[in-house]
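Note that this complex is displayed minus one protein chain, with the remaining chains in position.
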Amino acid sequence: MKKLGQLTILILIAAIVWGYFKPHSDQVAMSIEKLVLTGSSTVAPLVAEIGKRFESLHPNVRVDVQTGGSSRGVTDTRTGLANIGMISRALKKNETDLLSFTIALDGISIIINQSNPVSSLSKQQIIDIYTGKIINWHDVGGNNAPITVVNKAEGRSTLELFLHHFELTNTQVKPHVVIGDNQQGIKTVSGNPNAIAYVSIGAGEYEAEHNIPIKLLPLDGIGASVSNVHNRSFPLSRPLNLITSKQPGGIAKTFIEFARSVQVNDLIEAQYFVPIAN
Amino acid sequence: MSAAVILLILIFLLNESLSIFQHVSVSRFINDASWHPQQGLYNITPMLSATILSTVGALILATPLGIASALFSYFYAPKFLATWYRRLIELLAGIPSVVYGLWGLTTLAPLIAQLHPPGVSLLTAILILSLMVLPTVALTVEAAIAAVPASYLQGAMALGLSRWTSIKCIILPAAHSGITSGILLATGRAIGETMAVLMVAGNVVQHPHSLFDSVRTLTANIALEMAYAMGDHRAALFVSGLVLMIMVLLLVFMAAFFKRKPAYV
Partner (left out) sequence: MSKINFATLLIWLVAIVITTVFVFILAEIIVYGLSGLSWSFLVEPPQNAGRSGGIGPIIISTGLILFVAIATAAPLGLATAVLLTEFTPQDSRFGFFVERSIDILAGIPSIVFGLFGNAFFCLYLGLGFSILSGGLTLACMVLPILIRTATEGFRAVPNDYRLAASALGLTRSAALIHLLLPTATPALVAGLLLGIGRAGAETAALIFTSGYVDRMPDSLFDSGRALSIHIYDLSMNVAGGDANANSTALVLIIILFLINSTSISLANQWMHKRVISS
């Protein structure tokens, strides 16, 4: 046991040393260009994958993706810490100094547990549930059980879009649980048969198709699915944007064009977002 | 050097927080209607009570369990079992907080939800925190007990004292300095725990009226909102960071006040 442990440590150290020196010799000849992107954690996994494909086509480029939230993307783009920012919404009125380039679309859907007999909710019912006027599933055609309302944390684009669509302010919402990222919401709803939440359609549809016990409710009669966001019929959708502080040039321009081209459509669909190029 | 680091951190926190104090007075952090920074409301007291309650709860659970654990592996267990038990505890000291949080969210919370919704609550946070802090207490207490000179135990046995009595009256007091530092470390860890609590406490900003209410600790709040906060909101979060530091400061000075010199000289 002890010898195994010592051997492992030796191997680890050897691997680290080897890992260091091998790639170095390849790169001495080429000069490396770096592209730094920061911002929304929803967009980050997608852009990281696009970045990897971009790197394979342009071997002297490094695309570094960092998360931190849409607001961070805005701040870092303005201060120059990032070459390009990522945000999961459109630019706001006080962000006219920035330029945005949409690379994909996403929607926001209400989700409930699969065992919940309720199959749809009207706009007013959703508003009443979230403001605490309706507190039992019984009142909307479900079981006699208290509703567990799940809301997103302040500052997140998903929350802002949700509030905007239902014309609410955050103080009016009376949640029982507040979550951070999409998966936390999905896990909360799948673990609690009486919970209700709203998440990105991409994430929701993926999980529902992979046997996680949640279901997506239609909004205003339109089913919540990636295809309905694609044909623009779904009422609550949002753009996923790359932003810059000035007209992009050089490698940034090439990257943005690449991200908006059909060459990455399969990557976008793999993340269950809607591509915009066709 | 560590004092230098602390000073640096303090200065940094103060600097970031000051901007908000220019137009929001300190009392508003206590008296505002609620915590809704986007609408200019900055009451942090519900989160303060959440942090305090969850830490105290976790300590109440973890301290006796941790000490009992250490006693078990050092005195009560047969040699073979003791080694494996100790290995288990060490293994658990190394499990990342995200894993505990994940387990809490996917297994513990649904269980508690069946007892009383919503499942993610103060109770869940306390349970997960005590799990996380237990190895810290157990390991440091065991190190402290191991450091008590063998002559003490031999002396007790020579005097005819029973195992429990010699533990209670001689070993534990002799090791109390190490035990206290173990508890202090555990408290520090519990106050500062961010990720796991974020996943299991529910994160609703409210004073808990029961163990089953969802709460948000100061740390979870910073983690949840920092990335998305700008301007005043961001400064308000730094203020809560300052509050955390002050809490720890107070705790530390209190503990120092009660700590006596080592029992042996």
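For reference, chains read A and B in written order, and residue numbers begin at 1 within each chain.
Heads up, the rule we're going with is that contacts are C-beta pairs under 8 Å (C-beta built on N, C-alpha and C of every residue); 3 or more make two chains touch, one makes a residue touch a chain.
For clarity, every value in this text was computed on a predicted model and none was experimentally measured.
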(request) Write down which of B:48, B:144, B:204 or B:235 is the residue touching the left-out chain. (result) B:144
(request) Touching the absent chain in the whole complex: find that residue among B:97, B:121 or B:203. (result) B:97
(message) With the missing chain put back, one of A:85, A:107 or A:180 would touch it. Which one?
(response) A:180
(message) Applying the definition given at the start, please give the residues of chain A touching the unseen chain.
(response) 1-2, 4-6, 8-9, 12, 15-16, 19-20, 23-24, 27, 41-42, 44-46, 48-49, 62, 64-68, 180-184, 186, 202-203, 206-207, 210, 270-272
(request) Spell out the interface residues on chain B facing the chain that's missing from view. (result) 1-3, 5-6, 8-9, 12-13, 64-65, 68-69, 71-73, 76-77, 85, 87-88, 90-100, 102-103, 107, 131, 134-136, 139-140, 142-144, 146-151, 162-165, 177-178, 181, 184-185, 187-189, 191-195, 199, 218-219, 222-223, 226, 238, 241, 244-245, 247-249, 251-253, 255-256, 261-262, 264-265
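Here is the rule we use: only the chains that are shown with their structure count from here on.
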(message) Using the touch definition from the top, list the residues of chain B that touch chain A in their complex.
(response) 34, 36-39, 41, 105-106, 109-110, 113, 117-120, 198-199, 202-205, 214, 216, 223-225, 227-230, 233
(request) Under the touch definition given earlier, write down the residues of chain A that touch chain B in their complex. (result) 41, 67-72, 74-75, 146, 148, 153-156, 169-171, 175-180, 184, 187-188, 191-192, 194-195
